[in-house]
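Heads up, the thing below is written out as structure tokens.
The complex is shown incomplete by one protein chain, all other protein chains being positioned as in the whole.
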């Protein structure tokens, strides 16, 4: 028999009369007290948020719930059309697309900030760090994560609002400052306005909240699952998936069909 | 060309300078004001919750976030092991199992209550409705949804706590009463204690909140996505998937291998 | 500690120098000998197909590979757009929609046939069975599975071709006869032509191959995974997902946006 390694979780356990989650008694300490957003914070940090952390964390999570008729929402609706008895699989299908292109970009931006500034308590020349970051991406002909937006011009209105909420709650530290420096530096190197987008603001604020970059995408996954349930509900009541499919199929095969 | 039907969503839309979700200006009205749980309520009902509705809805959602090392959590961890670059797909894999057996049972219970009592404002003989429900399932040799629990005996501690929170916030209406009658009636027909479980309590409270049964499973899907991100995070830090797999494989193929 | 039940698989196992699948030595007996379709037959039946079974099984599986720009294919393409680094999740998203409405209908049809005729070796009055089946669905105002098609009129060309292949290979038994009787009976009850569709033909032939109805949907899942990889490849080379999304979003929110 091969050597066994221990299996251990510290997330949750139950006895016949109690349920414990992250050390809290679900019925006594959590239900009726903790909101869904604070429960999400607990899952990510193993502790309850302060009131100010709660406001800030809920704001970034809420930002990510709903982006309208995204590719993910369409994938969810297409799946629901074929398997209405398995709504959970429709939401799952939508989540599968939260990869490098959309929600995953938050992870890239958070990684950029946290790798440049591993210890936020340590004094650092943010301007120099920002120059290094922008040079790095510019040399590779890659877009700098967290800045610029195809629709929201000249600025993404979510970024200043999120930074305002963060500042009002005492979060205006080095990661937010570094993100601002990166945008400023990028604008000078690329010669065009590249303001911080929602992704960049969330990455910076999540870093201020000490969330490791590897889990930052998870905030988007949690939040978007909520929004995708909303799309399932609308698809139940006012379906569009079959019509989108019918039109796409008709046009896409028009050069081939001779009825 | 075939007849086109209109495609229409009322969930969210954007202009270069604004984002609107369910009629609310995201930056002005939502961020910094609405919590993640209230945003979920907005997705499900197209309106903001009252303070009391917020407490009750957040309580049922929070109940569903984390059930420890469930089959879903293991599916998420197994998937993360093979595709750590696609955390969203790991959460999606876990959600795929929220079907008829576990989270879907809330839907069955909510359907049972709402079909028995389509108009909660209308006077009804709840005892008679409960008798009809229990007879229906008993005759088909099916379990009555929302009652009994394999571990939580003699009662599921979440049910009384959730009902208490609901009552304190003004929700103690006919669906909760009907659920209680069903449990009482079932106990007499099946001849053993069958107290309301978390599923039954949530189904009844969701019905009081006027959530249609077809979307009740969605509360579980939203909530569990949050919990599954927590399992991804723990799997990153203290992995167990490979060990679970190694042991299962070793035992399951022991009768076949002769090394 | 709770009572342990054994964990056991008979599918596959390995030693340092051998890999065994369903009792066959992969390197010696399978590779270079077995085709992918025959391997699928082995997975479903625990034995190799005869030459005639192979032709028939491959024909029904091949029928299910590609149905063009289906909702599933669109879900796959939408997912690939967001997560091009996780092609497997794009195929998974497409598979999630193979539920009751599309591919799952094969399962319903196979169940209908196998429950009516549990033992195909036993003499039965197929006309009477067919009358019972059609009455059952007609009384419930449900469509009879396996007959009629929205596009393929007056007949679905796949059905006669599949039955021809089956007959040429010795498969023209009671399930195929019963399916034909069901179509004939339905036509008389519903008063319109309702020829057997691909789904009905596949369900009948799968039943002739002794595949239990509970796994019949699996043939569609296997086959469509192949087709969805083809859609990923085309989406890489000639993308359409973003354009479909842009158009749908533009129309669907036109009543809301005032730029």
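Letters A, B and C mark the chains in the order given here, with residues in each chain numbered from 1 onward.
Please note the rule applied: contacts are C-beta pairs under 8 Å (C-beta built on N, C-alpha and C of every residue); 3 or more make two chains touch, one makes a residue touch a chain.
Please read these numbers as outputs of a predicted model, since none were measured by experiment.
Q: Check each of C:78, C:96 or C:144 against the chain that is not shown and name the one that touches it.
A: C:96
Q: Among C:13, C:137 or C:171, single out the residue that touches the unshown chain.
A: Hidden-chain contact among the options goes to C:13.
Q: Kindly note down the residues of chain A that lie in touch with the hidden chain.
A: The list for chain A reads 6-10, 12-16, 20, 83, 85-86, 88-89, 92-93, 96, 248, 251-253, 255-259.
Q: Can you list where chain B touches the absent chain?
A: Residues in contact with the chain left out: 68-72, 74-75, 78-86, 89-90, 92-94, 96-104, 240-242, 244-245, 248-249, 252-253.
Q: Quickly run down the residues of chain C that touch the omitted chain.
A: 1-2, 4-14, 16-19, 21-22, 26-27, 30-32, 34-40, 43-44, 54-55, 58-59, 61-63, 65-69, 86-89, 91-93, 95-99, 103-104, 151-153, 157-158, 161-162, 164-165, 168, 214-215, 217-223, 225-227, 229-234, 236, 238, 240, 243-244, 246-247, 250
Everything that follows uses one rule, which is that only the chains that are shown with their structure count from here on.
Q: From the C-alpha centre of chain A to that of chain C, how far is it in Å?
A: The computed centroid separation for chain A versus chain C comes out at 36 Å.
Q: Just how far, in Å, is the C-alpha centre of chain B from the one of chain A?
A: 22
Q: Whole-Å distance, chain B centre to chain C centre, using C-alpha means?
A: About 31 Å separates the centre of chain B from that of chain C.
Q: Going through chain A residue by residue, note those that touch at least 2 other chains and give them in order.
A: Touching at least two other chains: 68-69, 86, 89, 92-93, 96-99, 103-104, 240, 244.
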